[in-house]
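Removed from the display is one protein chain of the complex; every other protein chain stays in position.
Let's look at chain A:
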Amino acid sequence: MTDKTLPRGTSGAPPARFDGDKALALVCVGVPLIGLVLFFLYPMAIVFLRSITTVDGEYGLSNYAEVLGSSGFWRATRHSMIMGGATTLLSVVLGFIIAHGLYRCAFRGKRLIRAVIVLPLLAPSLVQALGLIFLLGRNGVVNQLFGVEMEIYGFWGLLIANTLYALPQAVMIIGAALVLLDARTYEAAEVMGASPMRQFRDLTLPAARFGILNAAFVVFIITITDFGNAAVIGGDYSVLATEIYSQVIGQRNFNMGAVVGIMLLLPTVAAYYIERRAMRLQGRHPVNAQRFVPRFTPARDLPMAGLNLLICLAVLSVIAIVFYASFVRLWPYNMSLTLKHYDITLAGGYSSLWITIWISLAAAAGGTFLVFLLAVGLRRAPAMLAQPLQVLAAMPAAVPGMVLGLAYILTFNSTATPLYLLYGTAALIGIVNFYHYHTQAFLTVMTGFRQLPSALEEAAGSLGAGLGRVAVNIIAPFVAPMLISVFFFLFMRSMVTLSAVVFLTTPDLSVAAVTIMRLDDAGLTSQAAAFSCCVMAVVAAALLGMKAILAYLGRNAGTGSDG
């Protein structure tokens, strides 16, 4: 479709802008901005107030002094930074290998790789924890088979767990940079006799830099804020998220936890600024992008296919072993198979599954739309507004889910504002899910937009198309693959995320992740695993269904969609 709207002679046409266009740009920025302010900035302001509320109920910095004066905090900070760095390095390298394999190489089975690589996103955190322990634990399959006793609890276990969880997100963002790389540049390079290695170094890497930096940023942030992995596999390797848990849950001291929560924003903002600075050195992307279709090159594709396969096998084995274990009578002591763990009656049984699907679909649809609006709006917004807005939009991932969930209680359980109407509703759960993952969604779409040739948009504009038409007819189809991955990402995470939601459920309104937690709390770990498998099956079925619909729509519209 791009060819039809390509520029012809555009020199003479004056930019035909109407006021309506400006208004639309304002709406594009304004609506997502209002959302960010109400559902992120406002709750975080309350967290900040709590962090400076002392024991006597007055405002002061004594909480900060206490936290900064404790050796535990500095140990956890050091651990978090090392862990964040190591996970970032590993995830971005592996993520690049996968994304490069998927979008720049020619081999079979990409669909399978794409399906496997997202598994950690649609798996409840319990699955990954159990999988790693069943596989690599002291009494795990590997140790049993080889008669060794490998120690997984601690740095290495945590690194593996964090990487598994971060990898699909790195692939999503780096993929957004690679999928749209202009084919013509490569043709030109080919004609000029540049070797594949040279093409990779001089074309692919620089072009993917935005994606790589964004991915690194996201991975670092989600690693330093994640509590689940640290709790189950981190052993004694205390990190900042465990510090927060200990304060907020263990000692019922939200104000002290809030201090650490606020401090977590600092490395985030710093990392984001460093990233933006690095980005400025890089120019914009070539003009007329055309989808790159890689040809089979054995020297490149065979090793890439091998690496991809290996990474996917590792990811798959962790999930598969839990799937298998959900049918095992008593892992690891009675390995006979049974369906009994699927007979779930406690903790509300399967009833929470259906409402969770609706909430997740709403969060994904609404979220994707808002992020798209924001990205479109940012292209037109003055730098003065655009820059702080970008930082704000990239920040939510820096807030641990636990802090966000409690912040939502403090904010929305107050009759002082009409927002109180949201408290205890499914809508608020959908909203917290979206804002919890706002960063990833936003940066993926931004990475995709980066590849959008601005000439295309300008040309369309100069031909008289208003912003609305440009957005719908030119930008949206171009970034459609990103929007689809963002939609699926938000859907999958909303289905299984627990940390924030657990504080917002009510007696009448529970979600699947909470049921899993309750089953596990009751000691019924196998049932929790069985329920998790049902959730994964439902999510997978929903994804396949949606892909089928997209493929059908794509065919009817005459464009292929392979998101």
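By definition in this document, a residue touches a chain if its C-beta (ideal position, glycine included) is under 8 Å from a C-beta of that chain, and two chains touch if they have at least 3 such contacts; residues count from 1.
The definition used in the following text is that contacts and distances are computed from a predicted model.
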Omitted chain, identified by the protein name its UniProt record gives, among "Gluconate 2-dehydrogenase subunit 3 family protein", "Iron(III) transport system substrate-binding protein", "Heme lyase CcmF/NrfE family subunit" or "Nitrite reductase": "Iron(III) transport system substrate-binding protein"
Touch with the omitted chain, as defined above, among A:L41, A:A106 or A:L410: A:L410
Per the touch definition above, residue among A:T225, A:N308, A:T505 or A:S532 touching the missing chain: A:T505
Residue, one of A:S317, A:Q387 or A:T525, that touches the chain absent here: A:T525
Contacts of chain A with the absent chain, listed as residue ranges: 71-72, 133, 137-139, 153, 231-232, 235-236, 238, 242, 245-246, 248-252, 254, 329-334, 346-347, 406, 409-410, 413-415, 424, 502-503, 505-508, 518-519, 521-525
